[in-house]
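Shown here: the complex without one of its protein chains, the others still in place.
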Amino acid sequence: MDPNHYLVLSGMLFTIGAIGFLVRRNAIVAFMCVELMLNACNLALVTFSSHWGVLDGQVASFFVMVVAAAEVVVGLAIIVSIYRTRRSASVDDANLLKL
Amino acid sequence: MVTGASVAFWLLAPVMVLAALGMVLARKAVHSALCLAAVMVALAVQYAALDAPFLFAVQIIVYTGAILMLFLFVVMLVGVESSDSLVETLKGQRVYAVLVGIGLVVMLVVATGNALVGDPVGVAGPNSEHGGNVQGLAALLFVRYVWAFEATSALLITAAVGAMVLTHRERLVKKQDQRERAAARMRAYAESGVHPGPLPTPGVFARHNSVDTPALLPDGSAAESSVSATLRARSSIRTPAELTAPMAARQAELSADQPAQPGIGHGPDPRLKAPVDQKDADLSDEERI
């Protein structure tokens, strides 16, 4: 099994996630796209780990998961509180940070 | 050489790409979440194929089990009423996004598609060093990465507290007790004629009694307030005609077979344009409302 294939798959998933983040306006879906990108990175990390025969890549992947979990908790909490006040989950509606 | 790993890869890689695309393209957030779940489970299998059993388990338990469930909860909280239109509002955003995405994927594939040369070493060696993958990871986590590990604990507790703070709602007015609510209802009735009693229950028909079936008013039209506003927003409410159509057809069939049997069968209720369920028909107007 050529590990480069995993890398190509990882790159494709990452790009799909990036495009999704760029085109989707629903904050939750955009957030899912971020998760997809993180997962793509994890796949690359595990692939490298396997290729070089060291476990550090898996440890890094594990840390990514932990951070992702924390991030999801806070991010979703923010989405919920924004939705409560603005009755909208669209990222385009939260556009006040400008002149 | 066909190995389990390559079988798993070639089987699951297209699924993953398709599911990812589905996640991006799905109109409803729930579908997106399900597509993401598919990607994640498939990814877990890839981990297993790459000799990472611990991550396989964690991927399923943490990602698919916990994080995605959290997403679904929030989708339920938020996303049901908001229909996500796929019409782009930012000018050129979609075109540029696709162009940049293509550029990015070409770059990544060009850069990493041939990055790894030579045969993979595989983690079988490190896995067996401490007696297993989990033990090997633990040895790394609690020795070399112990500080990072401790830092993640701080991160997690911060995130938990942060989420609570963010979603906590301060009560601004005193909670009304039953007496006050009853008084308010009577006052509303006196001032604007709002009905003071409970809302009407959904309709109960011979074949349907779920919450998406509206009750019928005396003139045969649907009572709007008898079904949830959420369902109305989704426009998944059944119409009275749809509900009564099978029964009416059956009655018509029966009356065609047996002309008038006095004393046994009822004719169609003269008050209704369409025949209704037996039980429903027995109820008085007042009870139905």
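In order of appearance the chains are A and B, and numbering begins at 1 in each one.
Here is the rule we use: a contact is a pair of C-beta atoms (placed from the backbone, for glycine too) under 8 Å apart; a residue touches a chain by one contact, two chains touch by 3 or more.
Throughout what follows, contacts and distances are computed from a predicted model.
Taking the options "Cytochrome d ubiquinol oxidase subunit I", "ABC transporter ATP-binding protein", "Translation initiation factor IF-2" or "NADH-quinone oxidoreductase subunit L" in turn, only "NADH-quinone oxidoreductase subunit L" matches the UniProt protein name of the chain that is not displayed. One of B:11, B:69, B:110 or B:165 touches the chain omitted from the figure, and that residue is B:110. Annotation: of A:18, A:43 or A:80, A:18 touches the absent chain (contact as defined above). Looking at subunit B, the residues touching the absent chain are 90, 93, 96-97, 100-101, 103-104, 107-108, 110-111.
For subunit A, the residues touching the absent chain in the complete assembly are 18, 21-23, 25, 30, 91-92, 94-99.
Definition applied: only the chains that are shown with their structure count from here on.
Those residues of subunit B that touch subunit A in the shared complex are 3, 5-6, 9, 13, 16-17, 20-21, 23-24, 29, 32-33, 36, 39-40, 43, 46-47, 49-52, 54-55, 58-59, 62-63, 66-67, 70-71, 74-75, 77-79, 82, 84, 88-90, 93-94, 96-98, 100-101, 104-105, 108-109, 112-116, 120-123, 125-127, 133, 136-137, 140-141, 145, 148, 152, 155-156, 158-160, 162-164, 166-167, 169. Of all the residues in subunit A, the ones that touch subunit B in their complex are 1, 3-20, 22-26, 28-29, 31-33, 35-36, 39, 42-44, 46-56, 58-59, 61-63, 65-74, 76-81, 83-84, 88-90, 92.
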